[in-house]
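Of the protein chains in this complex, all but one are displayed in their positions.
On to chain A.
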Amino acid sequence: MILPKPRGELSAALFEALRSVPERTPPLPQFADDAADAALSLWVLHELSYRGFEDVDDEAEWDLVALGVRRTLERELEQRLRDRWPGNPAGGYDPDELLAFVEADDGPSLSSYIQKKATREETLELLRQRSVYHLKEADPSAWTVPRLPVRAQAALVELQFDEYGDGDPNRLHSHLFARGLDAEGLRSERGAYIDEATPETLEMNNAMSLFGLHRRLRGAAMGHLAAFEASSSLPSRKMAQGLERLGFNDQLVGYYTEHVEADAVHEQLAARDICGTLAEDDPGQADGIWFGAFTCLDLEARFARSMFERWGSQE
């Protein structure tokens, strides 16, 4: 992947600076032009810790100027997310309360729309937005592995093993999605559609990387994972039905049917074995778990609303 197109003064100057590493990086503008400029800049800075860019030296991941910008953007993002969070609804943490909280979520549903009403064009647009995450699915939660107490660590790896294909590269979830995209004539390399990623898509991905990359936020990372898994099996079934209705290829449909069964397991593991034991063994993380779970649902709702707005739909 090469650096995406800049979307404002900050991203333009930042990408220029990243290309100049390991030469001295020039000082950068203090502020982004708007939400898209800030979100794209942070997405690129985080990506340096995943697979990087062909046109950026690997040194850039730890360049102090780049890290300074990353930290400022992360603080702003975390503050925005915290300002929206109403707080721990229960005090402490209980897996059944978390699962009930996710069930009670009545945010707008993209999967119901895809299942029954969406056009092929709208569905393709959704797949391109989703590809920003699905092509690196499970990677943001992997950062948390070395930061967990024993029981939660074993449980997270048990879950991740399945995400990463149970040892079979062909069953690795991000690879299944890539093959589905490819069979549909879509681009399947990481970051392929980053230039059309909306600010909501970028923010959703940035939040996962923020939670994953900061040990302090390990509870939020695992709470996000639990809410993500718990809001996946029924919507995945609807997505599969919608894709079938619209005549999408079997591989893409198969990606979603795989998630129906996998995530019915994962939601239990994440809510109980990961978050449940984490809250017992590292009680200071209970609020973080709720913060992460709320943020997951809230970002998805904002993303869904933005897509319905683009499509001029009244959902």
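Keep in mind that, in the parts below, a contact is a pair of C-beta atoms (placed from the backbone, for glycine too) under 8 Å apart; a residue touches a chain by one contact, two chains touch by 3 or more; residues count from 1.
Methods note: contacts and distances are computed from a predicted model.
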Hidden chain of the complex, named as in its UniProt record, picked from "Carbon-monoxide dehydrogenase medium subunit", "Iron-binding zinc finger CDGSH type domain-containing protein", "4Fe-4S dicluster domain-containing protein" or "NitT/TauT family transport system permease protein": "Iron-binding zinc finger CDGSH type domain-containing protein"
Residue among A:19, A:171, A:190 or A:214 that touches the chain left out of view: A:171
Residue touching the undisplayed chain, where the options are A:20, A:88, A:233 or A:306: A:233
Given A:47, A:203, A:263 or A:298, the one touching the chain that is not displayed: A:263
Candidate in contact with the missing chain, chosen from A:96, A:121, A:189 or A:250: A:96
Residues of chain A (touch criterion as defined above) contacting the omitted chain: 96, 103, 150-151, 154, 158, 161-162, 166, 168, 171, 233-234, 237, 260-265, 267-269, 272
